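Every protein chain but one is kept in place in this view of the complex.
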Amino acid sequence: MTGRIVVVALLGLALAGCNAKTEAPSAPPSAYAPLPGATGASANFAPNDPPGEWRRQARDFANTRFSPLSQITAANVGRLKIAWSFTDGIPYGHEAGPLVVGQTMYLVSPFPNTAYALDLSKPGAPIKWTYQPHPRPIAIGKACCDAVNRGPTFADNKLVYSLLDGEAVAVDAASGKPVWRTRLGDPAATGMTITMSPLVVGQSVLVGNSGGEMGVRGQLTALDLNSGKVQWIAYSTGPDRDVLIGPGFRAPYPSLAGKDLGVSSWPAGGWVHGGGTVWGWISYDPTLNLIYVGTSNPGPRVPAQRPGDNLWTSAVFARDPTTGQARWAYQFTPHDQWDYDGVNEDILIQAPLGGKLRPLLVHLDRNGFAYTMDRTTGKVLVAKPFGIPNWATSIDLASGRPVLAPGKGAQVGQTVDDICPTHIGSKDWQPAAFSPRTGLIYAGIFNICMDLVDHKVAYIPGTPYDGMDIKTHAGNHTKQWGAFIAWNPLTGQRAWTIPENFMVMSGALATAGDLVFYGTTDGWFRAVDARSGKVLWSQKLASGITSQPMTYLGPDGRQYVAVWSGVGGVASQVMGAKNGFPPRGGVLYVFSIDGVSPGSAQGMLVTQGAGAPAGHWGAPD
Amino acid sequence: MGYLQTFGPRADPATALTWGVIVISLIVVAIILALVIVGVIVRGRQLSGGWPEISHPRSEHWIWIGLVPTVLALIFTLGWTVAVLAKINSPASKPAFTLEITGHQWWWEVRYVGPRPADTFTTANEIHIPVGIPVLVKAATADVIHSFWIPALTGKTDTIPGRTNLAWLEADRAGIYRGQCTEYCGQQHAGMAAYVIAQPPAAFEAWRQAQLAPAAPAPAAVAGGETVFNDHCSACHAVRGTSAGGALGPDLTHVASRATLASGILPNDRATLMGWIANPNSLKPGTRMPATGLSGPQLNAVASYLETLK
Partner (left out) sequence: MTAARGILLALLLAGCNGGPAIGPRPSSSSAPSASNLAALPLGQPPGEATLAAAAINNPLEGSPQAVAQGKALFTAMNCVYCHGPQGSGLIGPPLDSAAWRYGGAPAQIYNSIHDGRPQGMPAWGSRLPPEQIWQLVAYLESFGGAAPPANMTGVGPPEPSTTGPQVAGQVQTDTAHQGLEDANKRPGRP
């Protein structure tokens, strides 16, 4: 164990001397080696970025959020202390994670979506540059769930991210100057906003949209990485030519086969304002050359107004990233009556299942079921409840459709009690992590149910197309509104559970140190033993955590863990009234063993202002 | 006496029952009258010497003679009524589609729901049905109690807040059948008419297909009118295929295909349309539609646009 730490540390030091554009050496295989008792699942960690870096929100194309760094382990995690911190002074919910490339950390704030580059080589990580895009404030009141942003992505020396008011922007990573800005929608006219983190595949920037609550028609757009020009647009509803369903499409189940289902599974014309926005995560399989991306709830949220399956909402698409053409699609919640968006991350793993090694897609849906699917065909192999869904009793693997439970359908003008999960699901966008060492998926989840009454609603552009009146409560008559779980994607069972009094709405981070990190909405940041689920370390932060923790290797060769605190988003809407829920305010915390960082030594802070002698790591030059 | 003439299997048995009960009643009345008259004449002659004793053993027979036929007649009409109710409770064949009829103050929202989701569309006040094919009616209300009644085709169906009442419609002859709200529902209760237009199946299908289509893109000549509509009317009225999706007033996707305005009380011609938009209250006092305050050119433009919504 110690030997491995030394190896990784040395590697980190070597890398620290390197430039960001240096070709990444592959990480030591031991970082990915399964531990005894692992499930046998592994993953492709393409594009195999340098181990100490974090270039996109999920770190890799497979959306594992697994870092090969292993300096911090169960043995020393108890010594984690705050190394430095940073605030953007923004009160909106912080749902992004930082990126680290070379010696620079990149941050994007919630609205007004300011980008910061911080110099990690200097004490206190001072600001290298700031980019202020000035998005239009009209978007604040159009975003359903707070003026959030889920972070930038790094590619080709550009920082690419979305602006709340419906734009995508690429910023030169060295200078902070904008390279291009592309407007994808008008929040004032339609209510469309963008909160998601784009993914760059090859020369394409893939960016979706938000606004399912406003009847915004879902779309995934590919932009040219160099120019920002539109390459293709794939809509989530409408005729096949809009959805980019062509001859190459293979329906995994008969109910998904047919011409123009995105029109015929709606009342006449309903698809035009039918939602299905693309506000979640995109993953990419370079071997199959397919991207995987989910779509949101249908609009309006009142199901009585839209008979039919409402394709292709609450679904997942496999698409060719160069053309956008769909290979297959699968609908998690046909005719969604409860706001169960299908946008949660799709984690791409491979594992022996059914007697052979298969490329799999694991998706913990808002609807409370976890799906393990064959990602070449879209067939569901395992579908088990990871939450406490009571709207359906099971998923029928023969038809691919849920078996609806009686008495839980939404009713206009009539309250239906105790529907589980609630409208934000058993798990929302907060992404899970996967560790190849245990073969488990780690996820923060909710234990929340609702009493629901629907009201008929009109489509008025730029206003909510909603109609759901919801009262939430903790599920199973407990007081635990959340939990953090380890999930076996092959058997469809929980390996362990950590109950939490407040909902867990932070992303998860898994490391080769066999630790898993997550935060709670009441502000506790925790490190957990990946195998046993034992909480090894907890630190209370200023505000609640609804962001995405990450880890990186500093220029000094040390492993750091970074996370935004700054509660908001849907967490504040659902739990804000609960006693003890923290106030807002965005602060980035960076942790290291004993809190050591460039500029600090033996508890003494060395800064430029203090005229400190040079000679320590990263001291002022 | 329009309601004594009926044209469908839901109404015909009730009409027969109505006539039957009337005839039975008339016969009973005639017999009683005859007996009374005979009694008066015959016994009058016998009464020349003053009133007889009240008690007469033979008079008890008359109680039985009166009671038995009356009870038989009542049982017969009761049985007939029950049989008619059973017969009109459900149609002979499975309904082809469902009409969700929602009463509003003061108009009828009509939503067609077919076997496939994409058969669903919404219109108002004018209900087209195919001749000879039963249609299920689900009657509800958006506000107060109304009652849906097409006298020549079906009985009254109340619309009760929080409830959905079932009925069905079938016409065996093509034609236009007037209907009316028959539960007092406010100032314009009397101005809450509906029409059922029964068409041969082929014509109905053509109408249905036309209604299913979204509004055709506005011709350039009326683009200004579409803008006026979207700015001033779309928060309450929907035109499918455009951004107008309001739900307070009737769906206007194919308003030009309708013969009437304001729930069947005004002809749908340009003059009335413009007058209606300019000041709805003057034509239908109490209507929920507010005066829009449009200028003359705006009125002209929006009327021209609405006329294209065929």
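Just so it is clear, A and B label the chains in written order, and each chain counts residues from 1 on its own.
In this section, contacts are C-beta pairs under 8 Å (C-beta built on N, C-alpha and C of every residue); 3 or more make two chains touch, one makes a residue touch a chain.
Because the structure is a prediction, the values reported are computed rather than measured.
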| item | value |
| --- | --- |
| Omitted-chain contact residue, chosen from B:Phe121, B:Trp276 or B:Tyr305 | B:Trp276 |
| Of A:Cys145, A:Val200 or A:Val504, the one touching the omitted chain in the full complex | A:Cys145 |
| Touch with the omitted chain, as defined above, among A:Pro286, A:Gly576 or A:Gly595 | A:Gly576 |
| Residues in chain B touching the chain absent from view | 187, 231-232, 234-236, 247-248, 269-276, 278-279, 281-283, 285-288, 290-293, 299 |
| Residues of chain A (touch criterion as defined above) contacting the omitted chain | 90-92, 111-112, 132, 134-147, 187-188, 213, 339, 423-424, 455, 457-458, 460, 462-472, 568-570, 572-577, 581, 583-584 |
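Keep this in mind: only the chains that are shown with their structure count from here on.
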| item | value |
| --- | --- |
| Distance from the mean Cα position of chain B to that of chain A, given in whole angstrom | 55 |
| List of chain B residues in touch with chain A within their complex | 113, 116-121, 162, 212-214, 234-236, 238, 240-241, 243, 245-248 |
| Contacting residues of chain A [partner chain B, same complex] | 215, 263-270, 272-273, 306-309, 413-414, 456-461, 465 |
